[in-house]
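A single structure is presented below for examination.
One protein chain omitted, others in place.
Here is chain A:
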């Protein structure tokens, strides 16, 4: 399949992403003769483990006994916090990508794992009740044709909300499937694109982070698993940017 680079909008320090920027970016694609085609969609989910902790195995009567006993102390000693953080991955992500609507991808970045599965794996995960959704994001927008390139610009927003949390752009080069062979032309296209965007003096820029695909067991020949890994990284960046803005506000 044709290879693609997935980029995300990195706002300048002190600024945030807004719908005006999204609109300007879309206009920018059209200004370089991008032909608007259809809509596209991707979803990203960050999971967290459902942990039972040590108290889950205690009987109801034993918990009452503990509460009564601790209440009798002048200063109740704190209950020990079970340390489970290291036991389960905190970066377990699920991704659906536009080119494979019937597939779903799981990524654990820390351990460099990417798994391709039929969409029904989501039903299995729900039934297992071992992990639950921590953050769910939708990406949707328009697709543009530009010669041998296909561009997709999408807004990132939480599921069931219209709040803009980020902007994602896919640059797909249709004639080539080899990451290495396409590197030069992709780089050149990105330079032209960045130049077009910079004319609009927007408070930020598109960033491309290329993962080490070999660490995930992926070869040079591009697959949807490459896309999934790129989305997982983009999602982490978007969440980090939102959290950084929120911590400054607080």
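General observations
Just so it is clear, contacts are C-beta pairs under 8 Å (C-beta built on N, C-alpha and C of every residue); 3 or more make two chains touch, one makes a residue touch a chain; residues count from 1.
The rule is simple: contacts and distances are computed from a predicted model.
Of the names listed as "Small ribosomal subunit protein mS29", "serine C-palmitoyltransferase", "Eukaryotic translation initiation factor 3 subunit I" or "Mediator of RNA polymerase II transcription subunit 18", the one that matches the UniProt record for the absent chain is "Mediator of RNA polymerase II transcription subunit 18". Contact with the chain not shown here comes from a single listed residue; of A:50, A:200 or A:221, that residue is A:50.
Touch with the chain that is not drawn comes from one residue among A:32, A:121 or A:209, which is A:121.
Per the touch definition above, the residue from A:129, A:184, A:201 or A:247 contacting the chain not shown is A:129. The omitted chain makes contact with chain A at the following residues, 49-54, 56-57, 82, 84, 87-89, 92, 106, 108, 111, 113-121, 123-124, 127-131, 217, 225.
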